[in-house]
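Every protein chain except one is present and positioned as in the full complex.
Our next item is chain A:
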Amino acid sequence: MAAALQTLDAGAVAADPDAARKRRSNHSKAKSSRKRLRQRTTPMGTAKHQKPTEKMKKLFRKRAREYHSDEEEDDVDKEFPEDPSSDEEKDEDLGVGDYGSGGSEGDEEDEEGVKHGITRLLEGCRAFKVAFAKIMKRNLPDDPLGPILSAHKKLVAEKLAEEDSEQKMKGESKKQRHSADEKGHTKPDNFLDAKEKFLISVATKGVVKLFNAVSKAQSSQSGLNPSSSKDAKVLAKRRKQAFFSELQKPTPQISDSNKGNNNEPGWAPLRDSYMLTHSKLKDWDKMAEPAAAISGERVLSDSSSDGE
């Protein structure tokens, strides 16, 4: 019977647990009785010093059984045909324990549980052996996933694919965010294109115009001391005249560039309001009102008259 047990794998045990239990229960009774006997007949040295309690005894027994479990199998086999009733009788004869009437039953149950554990361990050992051998014998195919012990090979593959796609998604979203952040951001070329050259020339013209105006204005006042009040008055007069004359001078070069703009001073430094006006933004719409009322033409003529 036990031999049959050994060959059984875990699945078979699970399939028929009741039967196994029955067998075990028989088996246990036989074994336990024998042990008790043995203990009684051979008084141990340790017992003399200190009488172990019933619980401790049980524990010891259990441990011993576990220790001898492999060796005892054969014994059990031999003893198995023994009549269980006789065992019980023996038990009673020996008068082990002060169990009372129900004690024997409780004992039985206990023993059964212990026995169960042992067999389970045994079977587990065997099952593990078999399974391990089986795995080690297996010839592994060349798999991109590598050797996977798990039976859920498909699941693993799925999971990996999922992770991969997830990462891709993440990268894409990051890229998108980056491109959204970079919207409008352009890296300039290493050379100056026509537009940039034009802009630089416009700015240069502005600077030249200003510098020339400044030098004219400042050279006219040289030789006069601005700290004395008399000279200051003269200076103020001269400044005004010099500046206006400077601005009212028609500059051919710039008017050429402005031909495209309907003769308007498209360029701020050309207007006499440039850098002179302390234009208050407060009144800007009040200034505009009459122009708006008459319509755009008035504005045009206005600005052109300003310019020249």
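Just so it is clear, a contact is a pair of C-beta atoms (placed from the backbone, for glycine too) under 8 Å apart; a residue touches a chain by one contact, two chains touch by 3 or more; residues count from 1.
Just so we're on the same page, contacts and distances are computed from a predicted model.
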Worksheet item: Unshown chain, UniProt name, "Origin of replication complex subunit 4", "Cytoplasmic tRNA 2-thiolation protein 1", "Ubiquitin-related modifier 1 homolog" or "Brix domain-containing protein"?
Response: "Brix domain-containing protein"
Fill in: Touch criterion as defined above, residue of A:Thr53, A:Thr186 or A:Gln248 at the omitted chain
A:Thr186
Worksheet entry | Touching residues (missing chain, whole complex) on chain A | 180-190, 195-196, 199-208, 210-219, 221, 235, 239, 243, 253, 261, 264-269, 271, 274-275, 278-279, 281-282, 284-285, 288-289, 292-293, 296, 299-300, 302-303, 307
